[in-house]
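Note that this complex is displayed minus one protein chain, with the remaining chains in position.
Let's turn to chain A:
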Amino acid sequence: MTNDVSTAVEVDLDMIAEQVWSAFLNGGEEETLFADTDSGAGVELAASVAMVGAYEGHLVVSCSHKASRDVASVLFAMEPDEVTPDDVGDALGELANVLGGNVKSVLPSPSQLSLPRVSATAHERWPGTVEVCRTVVRWRDEPYVVTLLSGGPGGSHNAQEA
């Protein structure tokens, strides 16, 4: 992938992330949303979807446990301390699914999107991939790192446990 394409995708990633947070999590109002240059250090969970076809890669969203509970609490309309690990996995996976689907729409087509996968970041690996671009969304004082990866063996979601 050329630098020109990477730059174009990066611009779209910022815009897509903002649209997804606005429509999916903020209801078009309340919390301030902005991208910054935070490294995203401290993220503990990663949800990802694989893209297979004309574009081969992964869309990954990673965040802290607290941040994942915030997402689940909004989507399930519950208090953060009431959500279960299953709720967190479901909500974070759906967030990755929505982000991945919208990112896929600006990438070479046709491609297929996998079902989402959620796991601890310490155990996630995407061998043979390179980072195309990333953005960091800060929402409710927590960073969410959204990363687009390119490459990796085709035909399946190839995240592996270490």
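The working rule: a contact is a pair of C-beta atoms (placed from the backbone, for glycine too) under 8 Å apart; a residue touches a chain by one contact, two chains touch by 3 or more; residues count from 1.
Criterion: contacts and distances are computed from a predicted model.
Colleague: One chain of this complex is missing from the view, so tell me which of "ABC transporter ATP-binding protein", "Ribose transport system permease protein", "Response regulator" or "Fe-S cluster assembly protein SufD" is its UniProt name.
Modeller: Of the names offered in "ABC transporter ATP-binding protein", "Ribose transport system permease protein", "Response regulator" or "Fe-S cluster assembly protein SufD", the one UniProt assigns to the missing chain is "Response regulator".
Colleague: Using the touch definition from the top, which of A:L13, A:L45, A:V61 or A:V98 touches the missing chain?
Modeller: Of all options in A:L13, A:L45, A:V61 or A:V98, contact with the hidden chain holds for A:V98.
Colleague: For chain A, which positions touch the chain that isn't shown here?
Modeller: For chain A, the residues touching the absent chain are 19-20, 22-24, 28, 72, 75-77, 86-87, 90-91, 93-94, 97-98, 100-102, 104-105, 109-111, 113-115.
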